[in-house]
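Written out below as structure tokens is the structure these notes cover.
Rest of the complex left out; these chains stay put.
We call the chains A, B and C, going by the order they appear; numbering starts again at 1 in every chain.
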Amino acid sequence: MKVIIVKDYDELSKVSAQMLIGEMFQRHERVNLAITAGTTPIGMYEKLIPEVKGKQYFDNVHYYNFDEIPYKSGTREGVTISDLREMYFTPTAIPEERIHILDETNYKEQDKRITEAGGLDVILLGIGADGHYCGNLPGTTNFDDFTTKVRCDEVMKERIAPHFEDRAETPDFYVTMGPRSVMSARHLILFASGEKKAKVMKAFVEGAITAEIPASILKMHPHLTVIIDEAAAKLLDKEK
Amino acid sequence: MKVIIVKDYDELSKVSAQMLIGEMFQRHERVNLAITAGTTPIGMYEKLIPEVKGKQYFDNVHYYNFDEIPYKSGTREGVTISDLREMYFTPTAIPEERIHILDETNYKEQDKRITEAGGLDVILLGIGADGHYCGNLPGTTNFDDFTTKVRCDEVMKERIAPHFEDRAETPDFYVTMGPRSVMSARHLILFASGEKKAKVMKAFVEGAITAEIPASILKMHPHLTVIIDEAAAKLLDKEK
Amino acid sequence: MKVIIVKDYDELSKVSAQMLIGEMFQRHERVNLAITAGTTPIGMYEKLIPEVKGKQYFDNVHYYNFDEIPYKSGTREGVTISDLREMYFTPTAIPEERIHILDETNYKEQDKRITEAGGLDVILLGIGADGHYCGNLPGTTNFDDFTTKVRCDEVMKERIAPHFEDRAETPDFYVTMGPRSVMSARHLILFASGEKKAKVMKAFVEGAITAEIPASILKMHPHLTVIIDEAAAKLLDKEK
């Protein structure tokens, strides 16, 4: 684990963008990236867009989403991919054949199709204040799960409901790459910004591997890079 | 995780030897191997010796032990390195400068010196019927430990005493690379032979990641190869 | 370039087999090997067959031929693939979907399909007493050629005629991966055995990069392993 502490959100956005661009350039053959939706990457995507849009030299880069919350009605694409499209795929005009959607119809094939495509080069992921990553929330998946469907109890439904304008669209389940799927990637990048993440980052960096902080298992990966800004790092033991 | 099921101990010894030789050839630059003592590798070392002895083309290969049980008196080298010398380093005449001993005097530097040497290319390790690997026994290390010293209570002393002709030499502690040290290697090979390992292999391959079976954490490594013979595989779910 | 000098043909066969097996084990994902026909590999294939035949754990290994001399009538497969089938693919029962044939009908696509399959992990090739490798003979291809068709003049026809029982089958051209195709692989292994190769190996190892010894360009590859027996090495400068 390499922990990179940056000054603020802007530097976090810049460094994570640099790292993704580095991955895109690392090979001339196909490069497979799984990237995150949510709020942490907003600044990064803003910086990435002008660097990626219209650049033929990134035609070897393929994209994956690592979780999906479907609309109950099934009448439109899920929350994650919609978010990724809006923030990144649409403004960069990435063609469909390089966007590999995970959803409720194909999640059982996710691990296999990734393996057949040569494996993921990198997964960029955020971490929740509760220690979750992707759709691996406390009490949902086990460390040894691969990509799976997670049933939503009422508490979970309450939690994901804000993603939906029409709450009736809140689904009974979501799908996510599980801990073992994530750990199979060659490089993991976890980033976190802001004081609201300070407590979980202390637990993550300094604490034990525990199911209560699902992301803690990621520390066992041989190639994990953590990027946090000073606010998120403020509780870390400075001596370390 | 790739599970290779071989016919018997002889094939297990052959395949693990082939895999180590493959690692030795994989690069012209320095290659770092951490290898195991114990009974499982006996047949493998017998096969390796004639392939390695006197071969200049393996001069780039460096060796590490991953745990050590010292003699209490400190008058001679520990159990693990003595065993490795007898089984492999002495018959192959590997020069001292390519044998990187871990012991009670230098364990705090083990992770750092491995990183500085470019990291371990592979760790070959066995598994105990209790799910232990290296010196990571149930109730000793935590998943997030690096190389560490483990205090021996009376139960542990009883357990390691058979390693010593003179039981007074049984030490009060041993040292071992911890779970995170092991998980930092680029490739892990775990092998097991015989019916006495069938139960633990079922738990390992099919069961959960749990501190009760310390080796279970190794399933989270992105590049783990498991080699077991039919006897050790006999309880595995054949459908999988 | 790493030069491995072995005692004799038997050790050369063993070491090259070990190296190929090492490549097969190096990744769990697809591994792409381009292997050679001819007389040098006969001993190696004999050693490989029992190690590969029926081994499910090598199901990730795909094979390519790097040149082909077609039968003029087109009524049967070419000389190279027929030779590879007889020596290796048939005795090991490698299924057709893992044998990627290069021939006169698809040579224009060879480089592209290899790139799309992730590139070649290794090419194992021999060297002729005239310095040729694959179908790159003096006066045929240029260093910057990719896979190409080589027209056979009368001299060349005379040369390849012995491959055909019915000399009327001698073709007007053959196809070969060119120097740049070969140099694109991640690892090159060149092997040579016997006194008849001593002169060309001296020129190869110690001499200049020159079109007169087509194989000399391979010395420019960042990961080239040369395996030669003492007879083939006998003219090498011992001081080096």
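Convention: a residue touches a chain if its C-beta (ideal position, glycine included) is under 8 Å from a C-beta of that chain, and two chains touch if they have at least 3 such contacts.
Since this is a predicted model, take the numbers as computed values, not measurements.
Colleague: How many subunits, all of the same sequence, make up the entire complex in this structure file, 3 of them being shown?
Modeller: Altogether, the complex is made of 4 copies.
Everything that follows uses one rule, which is that only the chains that are shown with their structure count from here on.
Colleague: Using mean CA coordinates as chain centres, what's the gap between chain A and chain B in Å?
Modeller: Taking the mean C-alpha position of each chain, the two centres sit 34 Å apart.
Colleague: Per the centroid of Cα atoms for each chain, what is the distance between chain B and chain C, given in Å?
Modeller: Their C-alpha centroids are separated by 37 Å.
Colleague: So what's the Cα centroid distance for chain A and chain C, whole Å?
Modeller: Here the centre of chain C sits 44 Å away from the centre of chain A.
Colleague: Give every residue of chain A touching chain B within the complex, in rising order.
Modeller: Residue positions touching the partner: 142-144, 179-180, 183-186, 207-209, 216-217, 219-222.
Colleague: In the complex of these two chains, what residues of chain B are touching chain C?
Modeller: Those residues of chain B that touch chain C are 2, 4, 15, 18-19, 21-26, 28, 51, 57, 223, 225.
Colleague: Report the residues of chain A in contact with chain C in the complex, numbered from low to high.
Modeller: Its residues touching chain C are 29-30, 115, 118-119.
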